[in-house]
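Here the complex is missing a single protein chain, while all its other protein chains stay put.
Chain naming follows the written order as A and B, and within any one chain the residues start at number 1.
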Amino acid sequence: MKHLLGLEGLSAAELTRLLDSAERFVGVGVGDVPKRDDLKGKVVVNLFYESSTRTRVSFGLAARRLGADVLDFSPGGSSTSKGETFIDTAKNIEAMGVDMVVVRHSSPGAPHVLAKHLLPHVRVINAGDGAHEHPTQGLLDIMTIRKRLGRVAGLTVGLVGDIAHSRVARSNIHGLKTLGAKVIVCGPTTLVPAEVSQLGVEVAHSLDEILPRCDVLNLLRIQFERQRSGLFPSIREYRLLFGMDSDRMQRAKSGVLLLAPGPINRGVEITPDVADGPSSAILDQVTNGLAVRMAVLSELAKVA
Amino acid sequence: MKHLLGLEGLSAAELTRLLDSAERFVGVGVGDVPKRDDLKGKVVVNLFYESSTRTRVSFGLAARRLGADVLDFSPGGSSTSKGETFIDTAKNIEAMGVDMVVVRHSSPGAPHVLAKHLLPHVRVINAGDGAHEHPTQGLLDIMTIRKRLGRVAGLTVGLVGDIAHSRVARSNIHGLKTLGAKVIVCGPTTLVPAEVSQLGVEVAHSLDEILPRCDVLNLLRIQFERQRSGLFPSIREYRLLFGMDSDRMQRAKSGVLLLAPGPINRGVEITPDVADGPSSAILDQVTNGLAVRMAVLSELAKVA
Partner (left out) sequence: MKHLLGLEGLSAAELTRLLDSAERFVGVGVGDVPKRDDLKGKVVVNLFYESSTRTRVSFGLAARRLGADVLDFSPGGSSTSKGETFIDTAKNIEAMGVDMVVVRHSSPGAPHVLAKHLLPHVRVINAGDGAHEHPTQGLLDIMTIRKRLGRVAGLTVGLVGDIAHSRVARSNIHGLKTLGAKVIVCGPTTLVPAEVSQLGVEVAHSLDEILPRCDVLNLLRIQFERQRSGLFPSIREYRLLFGMDSDRMQRAKSGVLLLAPGPINRGVEITPDVADGPSSAILDQVTNGLAVRMAVLSELAKVA
């Protein structure tokens, strides 16, 4: 594995090795556990075309805990607004002697374009490309499931919400299926395209119906800007049909695990009592996200 | 002291210990004086909800001179605009394994809320919360007075300007009173609320009247946006009544010390000749600010 462009196509062995590695990275650089030097002397660039403090900070902190230098390169208001192409920006960064590029872009496939055009020694990590993939988010979701429930194979995982526009859903589907989980996608018909069943998932439109069958529910973030498109019901209607609350918790499978890729909208996808309750692993996800990113950076740095 | 949320409530002994410590930190990491490792392996986050290059850079530089890693987390345009709550943002930062949070927020009490919700090992430093407190600014003002005049107790300090909306005034009042100074607050009646006398300060509305009695004048920054509120006189009127100029310098007490929390408006709170003259300690305040922040960070890092 030279780049991490998506979870699609990774084998169960590759996924498992990354997850095992990530578990060993939990807590590295925190408290009295010293940093490591897996990336000593290397320069990691965060090339973020969409603003994202959380993911950017998580990658930056992970890279520094491995001894790298980190540069933030947010083209907004800079060269790109001056008309420079994406490839030219990337080639310029490469010419400065950079080793790894963490890229977020609104266009699906942008990280693949980078991987194709940059020199062979440069590593590319997809930090979210349009509605395509967000592989480190997928990995951290799966890592959180594995740590809390002890396994992935055989579990039933419900992905709830706007499946059509979600790169998180797509990365979850690929990773979870490869590791032997059953995946149900669930949301309003306007936001769950029929074609998604081709990915080998069950399609549902009622959370109440799938509730008793799911070991894990991953409550995707509502993006309010979708409302304007007419694809999205009202917030109130969404909450009534797809929001997780204490009533639905009682009807859920015993021991159900709740995930949510932040930032969460309290009272929409999930009520505060449930978000802060014992079934929620939302903050574990953040902690595991750092470990997953360290594992990925370290793994890619090893490849010749 | 686990957190630094304000100067209110700190004892004279606690304040003196921080000031003594700060004096030892002056110049650390500058020129040939090496950095220290008080914060080695620790991560300090600047969580700034209001933009402030100076305070943010000062905290960042202080933390790095003590060996910490520094992250800037400016939620503007990021998760907060996506609807995430303040606490959720902070819990997320905490889950990344952060040790200290330097927070600036427009809401009074925001740092206290953080201190209450974060894990016990996380330290919180208030870098300004609404019109409430700005304790490191208060400390650096007091440190500058002590260094230049040799003492604090027994001095008369005039705080001039918009007292009602000033967190700097509030932190100065608490710290100076505790250390035995007399404090006079002075400004237009609309900007000096009568209740402030309950803090044990004298209230005045004429700078010319208090001029001969003050050992120190701290010329608070005019925030032009207040003008719109109708609370503020015209710039011209303010300058005439409360601006420090060479004429007023001649009527001031001999040896008077002038402070001003930057950025200053030259020709409004203070004329350029006076700002750059020998009585002004404006740049000393910046240098001392770094030392104060190093002292606070180092002190909090020691607490188990």
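What we mean here is this: a contact is a pair of C-beta atoms (placed from the backbone, for glycine too) under 8 Å apart; a residue touches a chain by one contact, two chains touch by 3 or more.
Just so you know, these numbers come straight off a predicted model, no measurement behind them.
Among A:G9, A:G41, A:G150 or A:P278, the one in contact with the hidden chain is A:G41.
Across B:I87, B:V113 or B:I264, the residue that sits in touch with the chain not pictured is B:I264. Against the chain not shown here, chain B presents residues 27, 29-32, 34-35, 51-54, 57-58, 60-61, 64, 224, 262-266, 283-284, 286-287, 289-290. If you put the missing chain back, the residues of chain A touching it would be 41, 43, 69, 71, 73-75, 77-79, 82-85, 88-89, 91-97, 121.
Everything that follows uses one rule, which is that only the chains that are shown with their structure count from here on.
The geometric centre of chain A is 40 Å away from that of chain B, both derived from CA atoms.
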